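For reference, the structure I am asking about is given below.
The complex is shown incomplete by one protein chain, all other protein chains being positioned as in the whole.
Order as written gives the chain letters A and B; numbering starts at 1 within each chain.
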Amino acid sequence: MSRTARILAAVRESAPLVHCLTATVSMELVADLLLAAGARPTMTWTEREAPATTGLADALLVNLGTLSEEGRAGMLATLPVAVERGLPWVLDPAAIGPAPSRVALARELLTLRPDVVRCNASELLVLTGDGTGGRGADATQAPEQALAAAARLTREHGCVVAVSGPVDHLTDGERVVRLANGTPMLSRVTGTGCALGALTAACCAADLALGARRGPGWALEAAVAATSWLALAGERAERRSRGPGSFRAALLDEVFGLDEPALAGERRSEKRCVDDAPGAHGVAGGQEW
Amino acid sequence: MSRTARILAAVRESAPLVHCLTATVSMELVADLLLAAGARPTMTWTEREAPATTGLADALLVNLGTLSEEGRAGMLATLPVAVERGLPWVLDPAAIGPAPSRVALARELLTLRPDVVRCNASELLVLTGDGTGGRGADATQAPEQALAAAARLTREHGCVVAVSGPVDHLTDGERVVRLANGTPMLSRVTGTGCALGALTAACCAADLALGARRGPGWALEAAVAATSWLALAGERAERRSRGPGSFRAALLDEVFGLDEPALAGERRSEKRCVDDAPGAHGVAGGQEW
Partner (left out) sequence: MSRTARILAAVRESAPLVHCLTATVSMELVADLLLAAGARPTMTWTEREAPATTGLADALLVNLGTLSEEGRAGMLATLPVAVERGLPWVLDPAAIGPAPSRVALARELLTLRPDVVRCNASELLVLTGDGTGGRGADATQAPEQALAAAARLTREHGCVVAVSGPVDHLTDGERVVRLANGTPMLSRVTGTGCALGALTAACCAADLALGARRGPGWALEAAVAATSWLALAGERAERRSRGPGSFRAALLDEVFGLDEPALAGERRSEKRCVDDAPGAHGVAGGQEW
């Protein structure tokens, strides 16, 4: 069984509790996707409640989408508690760019060393000071254009960087994993990126339950598992839907039902070292993950 | 026609307006479930607006999930107005436990005498000081373990207590109703418990429209009606869905469509007195409700 398949099974078995400080617009999808995957959400965000609530959690998601003032204060109060407890956590700098205050907050949170930064290429380039942002929640750059920035971020902060796009790119600074699954329909439903951040946090918790040891770049397998899970479910959902409404329901069904044979047979991934020429050490199939 | 069937019909006919001070994460499902049932929602929560808006309402839901600071202030300003107007109201102490401030708020609201407290067993045991809480929104105890606490709460506050679980238990302190319908899939969709609280408030308003007289424990029939409605709709929805995404849509369809023959034929319930040995006065079927 692949590493990804073991992580999926561990999410379903251990039902990690993921505390989500996340965008209001997609809060329901984030919670529902965690539930479909077998994890459990808590979603409270205030300074008054979130630090105490995170004390029960197995992982934390911090997503900057539709950021309220209460949510901002809650993040700044909760993250130090989570870090002190050693919780794995995922930073999603959603839609950073136009509002300078959000860019500054994302960079401040980065110093608290997230295990994974999940974003699109335009968001990443804002974070590293190499761009001004995309168009709302949409990237105007491809992951390939952000790989150098991703590598720099991983080295400076010890995090994994997972860049979503037509081909997802994930890196720990030494290895780059390219995943060619997914469907454009995922960008026709609000919050699928936010939900992927939450699923990544759940997979981090599950991988720790399987015995993974934390250290720089340790979360690459968890991030690959989450990204593969959502992308493959998306492909299957698209085949049985007629548009974005039925697709959204089918996506949750497929996340719920995705099994090991589907993962093994349908994943289109490639792993190589950061400095390799493209394709030089490409590995077909995803069995090794 | 059973009492439950009459209450359902009255919800559809009178379309009670239910003002919901409720969790952000499940606000949409709460509103959509009320609409599917034939009731109408209003959802505004601020101190500036909620007290005036509740002036139009036929019933009130107060749910403590994902509690914002504005929402907290709005509850404290709105409830006295609702109580003064004699509105029936339901308290849902969602996910109390980890945050001490939420526990304190729930206990403070309890003194305003809700007609129904709807919760799971772990939440109930926190409310009565007999436990420390569940796991996020999930119970770690069964309703059976919380029956003594429920009976105490009903006697002290005159409320009905509706405890959700694999077998739902509802009590007015003298009678206990056990409902064995439902499906685990209901816990794979965020907010189904919140939505049940809102539906309970709608059924309270409808029962008053049918001529029910308020007094200690008066709302037991309304709470049984709401719980049966959602549980039976859940069973039917599960039979025609492939996972939690299609289940959520089907649940709303089945709440919309559930009819009197389904209620009469599919309900598995039992009523007995609090002090009876289990099963001693058990009543098969649900026709009498």
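We take it that contacts are C-beta pairs under 8 Å (C-beta built on N, C-alpha and C of every residue); 3 or more make two chains touch, one makes a residue touch a chain.
Just so it is clear, the model here is predicted, and its values are computed rather than measured.
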{"item": "Options A:A137, A:V176 or A:A233, residue touching the unrepresented chain", "value": "A:A137"}
{"item": "Among A:A9, A:V25 or A:A142, residue touching the chain not depicted", "value": "A:V25"}
{"item": "Hidden partner chain, touching residue among B:M27, B:A94, B:L125 or B:L263", "value": "B:M27"}
{"item": "Residue among B:M1, B:A52, B:A104 or B:A148 touching the omitted chain", "value": "B:A52"}
{"item": "Residue of A:G86, A:G215, A:G243 or A:P261 in touch with the missing chain, whole complex considered", "value": "A:G243"}
{"item": "In chain A, positions touching the absent partner", "value": "23-26, 28-29, 65-70, 95, 98-102, 135-138, 187-191, 241-246, 248-249"}
{"item": "Touching residues (missing chain, whole complex) on chain B", "value": "17, 24, 27-28, 31-32, 35-36, 40-46, 48-49, 52-53, 55-56, 70, 248-257"}
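By our rule, only the chains that are shown with their structure count from here on.
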{"item": "Gap in Å, rounded to a whole number, between the CA centres of chain B and chain A", "value": "35"}
